[in-house]
Each structure stands twice: as C-alpha cells, then as structure tokens.
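Selected chains only, in their assembly positions.
Order of writing sets the chain letters: A and B. Residues in each chain are counted from 1.
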Amino acid sequence: MREDKIGRANVEDSEELLQYYKELEELNTGALWNVANAIEPWEPKSSSVPMLWRYNDLRDHVVRSIDLVTPEKAGRRVVYLANPGKQEIGAAVGWLYTGIQAMKPGESTSAHRHAASALRFIMEGSGAYTIVDGHEVKLEPKDFVLTPNGTWHEHGVSEDGETCLWQDGLDIPLVNILEANFYEVHPDISQARSFPVNDSPATFGGPGLRPVNEPWNKAYSPLFRYSWASTYEALVNYSKVAEASPYDGFLMEFMNPLTGGPVMSTMGAQMQLLRPGEHTKSHRQVGSFVYQVAKGKGYSVIGGKRFDWQERDIFVVPTWMYHEHVNLSDSDDACLFAFNDLPTMRSLGLYREEAFGDNDGYQPLV
Amino acid sequence: MREDKIGRANVEDSEELLQYYKELEELNTGALWNVANAIEPWEPKSSSVPMLWRYNDLRDHVVRSIDLVTPEKAGRRVVYLANPGKQEIGAAVGWLYTGIQAMKPGESTSAHRHAASALRFIMEGSGAYTIVDGHEVKLEPKDFVLTPNGTWHEHGVSEDGETCLWQDGLDIPLVNILEANFYEVHPDISQARSFPVNDSPATFGGPGLRPVNEPWNKAYSPLFRYSWASTYEALVNYSKVAEASPYDGFLMEFMNPLTGGPVMSTMGAQMQLLRPGEHTKSHRQVGSFVYQVAKGKGYSVIGGKRFDWQERDIFVVPTWMYHEHVNLSDSDDACLFAFNDLPTMRSLGLYREEAFGDNDGYQPLV
C-alpha cells in the first residue's frame, strides 16, 4: 500500500527488493515500509457497522429459548447480538458484547467468575436478582447492575416472580483479544447469600454519604445496583436546573460513589435524557457504545444512517462515527441507557472527540 | 522540665550553664535540652475541655440578639461557644469555632469570602437559604450546608419564612493560627443568584451519578447541601443491613460525591445513628469534634465525665480524649451530627485512634 505523500511509505517493488523481502520473511521479519501505511491509518475506521435490533423482532426468539434449552445445559440462556463486521468474535460493536437473557421463575444460573467485566440492564419481568460475592440485589425493570471482573456472580428469578428478560453487557471480546480472560465455576455451583439482601445499595447508595466503617479498595464500584427510580429522578432534577449539552442533552454517568470514577475499569455506563423534541448535534468519540432505549420514541443518525427506536430497542455506535439523537415526542422526554468502553480509552490515553462541523452540526442522511 | 529517663533531657543547672543560657538568649537562641521535654510530650493533652451547651440555656439569648443588634452592624448575629480552655481564641474545641446564628424573615448578611471554611447545620425555622458563588440552596431544619474556603457566600431568610436559628461551624481558629486567613467583602455587598435555585443538589445529589458535562476541579464538594431527609433515610437503610461499629454505631461521613473524600480540605462532617439502647465502647482519636444532637436523647461520656443531651444540644470532644455515646431511648434511634478536623489530621499524617482497653471498653466516671 503505497502513498505518494511526504512522510508516508512509497517504495516501488524491484527484483532486488522482492528477493530481499523473501529473505526477511525467512527470518520472521519484514520491511516496515510495505505495511507502514496500513498499520498507521490517518484515523480510525471501525470494522463495526451501526446497527439497531428491534425488541419486537427479538423478544419472541428470546422467550422461545426458554423452551429450547435449560440454563443447566446452556450455561446462560442468552441470544447475543452480532455485529456483521464482528461476527467471528461475537461482538455487538467494537470489543463490546451484548445479549438478551431469559429466565423463568425459580431458575438460576450457576455461579462463576471471569476476568471479563459484566453488567445488566433489566428489560421486563419481576423477581430478578443477582448475587455478587455473596451480596444479593433485587432487580426491577430498567435497573442497572454490575458484576465486576473477578467477582463470583449468578443470576436468577425468584419462585414468585415472572419470566424476566434483561440485557447483558460484557467486555469479553476486549479481554479475549487482550488474551487476559480467565474463567472459573464456583466450587459450590451456587454461592451463599452471605449478606442481607440489597445491602450494597443500602450501604453505598446514600447520596453524598459514605459509611465510615466499610473500607473498600477494589477497582470497581461497591454499589452494585443503580435503580431506575433514583436514576430517572436524578436526571429530571438535573435537567430542570442545568443547560443541556448540545451533543448529549442531559447526560449522567453511573459512577463509583467512593471515587467519582467509572463503575468498572474497562466499561462505563450512562443514562441520558432528551427533552421533548430535542435533536442533539452530531459528534464522534474514540469509543464504542451500546444503547438501550429506556423510555420514549425517537431516532438516531449514526454514520449518516437513520435508526428509529422505541423502548427496549438496542442500537450501537461504532468508534469515531458521528451520531446524533432525536426525541420524536412533543410532550415526553426520552431516555437512553448506554454502556461503553470509554474508561478503557481514557486509561490508555486514546480518548478524543470531535464535533460535526458542517451543516449546522447535523449529518446529512446517506 | 527535667525527666529522669533515658532519651529525655535531664540537665542540672550550673553557674556556667546559666551564663551560657544568657549568652544564647542574646543571640535569639536557646538550649534545646531546657525545653525538649516540654515540646516533645509523650502524648497529646488538649488544652480544651469537654463541654456541653444546652439549647434550652442558649436559645433565648440567641433570639434576644435579634432585638439587640442588626445584621448590618453585627456583620453576622451570632452567639459563639467558647471553650474555657480556648477562650482567648474563641474556639469551641481545638481549632474549631462554632456559634448559633439568628435571622428574621427578610434579613440577610452581606456576601463575603475568606480562606477559612464554613458549614452550617440548621436548627429551626423555615425559609432559610444560603448562596455560594451564585448558587442558592433552600434550607430546612437539620440540613447540612457548605460554604467552602474562597467561595462568596451569604445567608438569609425569605420574607415569608420564620425566624431561623442555625449552627455555624468554621475552622477560623485553625486558619488564624496558621496565619493564612484572608477576608473580602463582596464588591456588590450582596451577590447575584446566577443559577436556578437548588441547582447544586439537583446536579450533584443523584446517588451514584455524575453529570458528564459539569467539570469540577475544586478541592471541595460541589454538593453544597445535604438534606436531612436523604441523610436520615440513608442512615436507616444502612443500619438495616450492616453491623454497627462498636465505637460509632452506624456512622456515615458526608463526602464530596465526585471524589469520595471529605467535603472540604480542613473539616469533615458526619452523621451517626445510635439504635435504641445502644451504648458504644470508648475510643479516642487525634482530632477535635463538635457535635449537635440531631435526634433523640442520651448521654456521652467524654474524658470520664457524663454529659446528658437532647435534640439541638451541642457538645465537644477534645483531641485524644476517650468518648462513648449512649442512646437512652428503648424505642427510638438517636442521631448525632458532628463536624471535625479529621481531614486536617489525615492530610498531615497525624491521625491515629485507640480503643479504651480496660473495663470492657467503658470509661469509669470520674
């Protein structure tokens, strides 16, 4: 790949060079100038494509899995979303995995742990719970839950609950590509509930308060559940007193309450509110995003393509791709949940963002 | 001050030495061994004494100040609490100042700022407000409010409110003794309300959430008000799922929600819940505490002396003095608010604590 530009490789083949390249190859080496332009691109071009999965299309299939496989056989009964550009590694976008899991009342998974980090966003049903290192949290729709890397965790639905569906989010593709994944099944298959139910939010969920006698030195948040009720209330409160970001509307990040940092080292999560009729301007970021519509109706323009969405639809924004969001309601706000790999990009010094400069900030549709 | 112990100064006076000391003095110098034992004590012995001020004793006097002086003449209409051991510098304990301020509906102070940090704990009345760098917060009884060092701040009571009393807490004695205090009156006397009312708690008070587009790089909390309602709820939630500390019951620290650190660089604040009948064990800490009883009835043993308290009473624990708390009710919890200088002690590497070892952890009364 030659480029006729100063500072880029532009070497013509010759007999002598071809012979030279062959000798290099035998030594497990190569000439940089033959690959330099390819491995030093001018800017990122994601191999993922923007995608939207309609819940209406997926729900029946997910529910059907209940009849097709048992959790015991399946490990977890999940339909995962596969980006056409990332099919071989099972990622929804970039190095993020997502899927929809279904569980009947009385079912539970076996407890396990891995170097990958995981999160869940509840979609429907009642009686769902997650246990993290012995701490059980009860879950309702739109609650956001963590099962950080290295923690023993398992999920289930209580006997008196309803069939539950939720979105799983993991950095499995990232941790796999970094060749750093480990997996263990809990020695007792199912872990004990070692603490009172909901002790994590009861202990660490007080606004602006920390329990003095609960030391914490892990790299992830001690708050394992962020409830929809308190999150939506916080967003509405915030939106009444602040100015909307032109690119994000009102955007709040779920944080580790003891550090202000992201909930986990590799993945962040956020909830944003779009006011009635709001149409944000386009920008792009180094980082991949998996969205789920938590409330309302609208559309997003991603890489010049329009994706219409309603509650529980899932869509993705690949890295360095322009995106803008529109709330189509004149009367109701819309809320988008998303998880992303921004903490990874920020830790590694790779984050940047850029506004779409033309057309008053709005992408023309392709 | 001689001590007959290896490693301590123990030099007898002599003619020659006395002459030597005189010569040293003329050079603005001295012999260390004459002062070493005094300036290197075995352990801290506070010049403050434990004290309790009953609200019943103080309230009338504070209210009377309303008729005696105007806020314009007084600056602030405050009765301050003076520890007998610290009278000359107006401290309530150690290097902490506290006082009770009274304001009538329609009154307000002039806006000012200083290098000292300040906080307030509302005692009674309605319609109180504080403005911090243009951010107004509305206040109700038992709310905790910050006016950090360097911020323009002023207080008042709205026309339709009731006469308000609140406790002021400041590190003025500390900042003065460190010869670091500055004071300025706002050029407009009264500052503008530059933001929607209560925007600080609405923006930063969401549990586990941070607004992505509100950068913050100050050394103090962006959350200026911690409401009693959410604080008490958090404490009760916490007390239901955790084990009480033998020394503190259920103790939560007010924190900067973006860092998990103390609300200000020099002073921390805390609220603790004592269950019905709870009697904590004694311990002592390097750091001074000013308590106000937020709820309930009981007593504390401080330095071997019993102090009975009820709502709105104020008492102090000097540094390195054993203290234990007792909730005298069999049915209701009791809550103690306190502010302290622990952040100062911790930043300077001076904090330590120690349990009272004898008598099963309870001090004998002196």
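Simple rule for what comes next: a residue touches a chain if its C-beta (ideal position, glycine included) is under 8 Å from a C-beta of that chain, and two chains touch if they have at least 3 such contacts.
Note that the structure is predicted; figures quoted are calculated from it, not measured.
Q: Since every chain is the same sequence and 2 are placed, give me the total copy number for this complex.
A: Assembly-level count of identical protein chains is 4.
Going forward, only the chains that are shown with their structure count from here on.
Q: After a C-alpha superposition of chain A on chain B, what does the rotation angle come to, in degrees rounded to the nearest 5?
A: 180
Q: Centre to centre, by mean C-alpha position, how many angstrom separate chain A and chain B?
A: Chain A and chain B have C-alpha centres separated by 43 Å.
Q: What does chain B use to touch chain A in their complex?
A: 195-196, 198-199, 201-214, 221, 223, 226, 230-231, 233-235, 237-238, 240-242, 245, 248, 250-260, 270-271
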